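Shown here: the complex without one of its protein chains, the others still in place.
Moving on to subunit A:
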Amino acid sequence: MRSAVVSGGGGVNSSGSMSTLSSEEKSMVMSSEDSSSYPDEPELELGLGLSLGGGKAKPRPPPAKATAAGSWDQYARILTAKDFPSMVSTKASSSSSSSSSSPVAKANNNNGSCGTKRTAEPSSPPGRSAIRKFLSKPELIGPNSSLIGAFPDYCLSKIIFLLLLWIFHFFGSVMAFGLDFDMLLWLQFQELSQVVGWPPIRAYRMNSLVNHAKSPATEESATAIDKSKGTNLVLDKTNYSSNRNHNVAKERGLVKTSLFVKVNTDGIPIGRKVDLSAHSCYDSLAHTLDHMFKLSAAFGATRSKTEEEVVMGGIRRPPRLLDSSSDFVLTYEDKEGDWMLVGDVPWEMFLSSVRRLRIRRTAEVNGLDIGRQFTFFPLSSSCLELPPEFLGL
């Protein structure tokens, strides 16, 4: 839910852009704002928040309740109706830097070499001035704002919206803690990969297992939060506990580590491994595989040069794995065990479902029940540095 963004709103000033809402930015936002100029206030428990590494598992209120609410806190930073009256009345608040981030100030890692610490101490009031700041920012409210879809254009309805959400979650969690943990647990799940050192599995085991089965988290989750963090959720799962690279920066969402999958080629008995996380798009992957298996030499040009030029908007490229121009076709086995053509789905989705790769000779591909011949696939413009209008021809 976009409303969650509000909690990060105050902190967003420094990062300057709300639109991408990637976890990197969120964590950067959270970590950069560390003003604890607010005195301690009772723990706020309810409402929506971005999962910016909310509170620790500490039940300040009665323990039983806290086990539910506390778990909420862990994963969802919260705004309360307390903030709203001040919004409506538009009282000038004491100036302070964003307070919403201070509860989650600890959501970043400690000293850079530990795992990311996701338990934040909600010791200061979140959101009060943050909301105000957020709402007052023209660029955040205006038509160019990415939040436009979630919020109405004017203050009052925003406030009512948030109030309703707050009420919903208040009652939701009251009911939840006693009897039905499913909703809480479901939301917890999304953040499970964000908790350091849990489940307690050794890093080397995580890495090798992750190559075998990837959960399609990005497809299954339904919330906007998750969508926006989809990429990073996948990366986080694989990255979070890897200690293979000494220089890994363990900032949440900035972790980049190996996602090795096996690549086999027809005719060569011994496979290789390729690190998928070192690539950001299909093109660079194909390039690497070309190089690795020296496939270019075997390419037959089945396409005329002029055709290529038209397709690529005037830029001539050598035949590649992912074109039908080469003798080889790149396929992958997905989580369900089916062999698919590489390039059909967005890169992030591919990352989350690929188990291993196989380069097949074109003649053999017909045996696979793929039944399609693709000549083009959507390339991310950042990858090829083509202007967007050349894509999607």
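Convention: a residue touches a chain if its C-beta (ideal position, glycine included) is under 8 Å from a C-beta of that chain, and two chains touch if they have at least 3 such contacts; residues count from 1.
In this section, contacts and distances are computed from a predicted model.
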What is the protein name, per UniProt, of the chain that does not appear here: "Cyclin-Q", "U6 snRNA-associated Sm-like protein LSm1", "Phospholipid-transporting ATPase" or "Protein TRANSPORT INHIBITOR RESPONSE 1"? "Protein TRANSPORT INHIBITOR RESPONSE 1"
Contacting the left-out chain: of A:L165, A:V195 or A:V263, that is A:V195
Contact set of subunit A toward the excluded chain (per top definition): 31, 34, 36, 56-59, 63-64, 66-67, 70-71, 74, 105-115, 117, 119, 121, 123, 179-181, 185-186, 188-190, 192-193, 195-206, 208-210, 212-215, 217, 220-221, 237, 240-241, 243-246, 250, 258, 262, 269-270
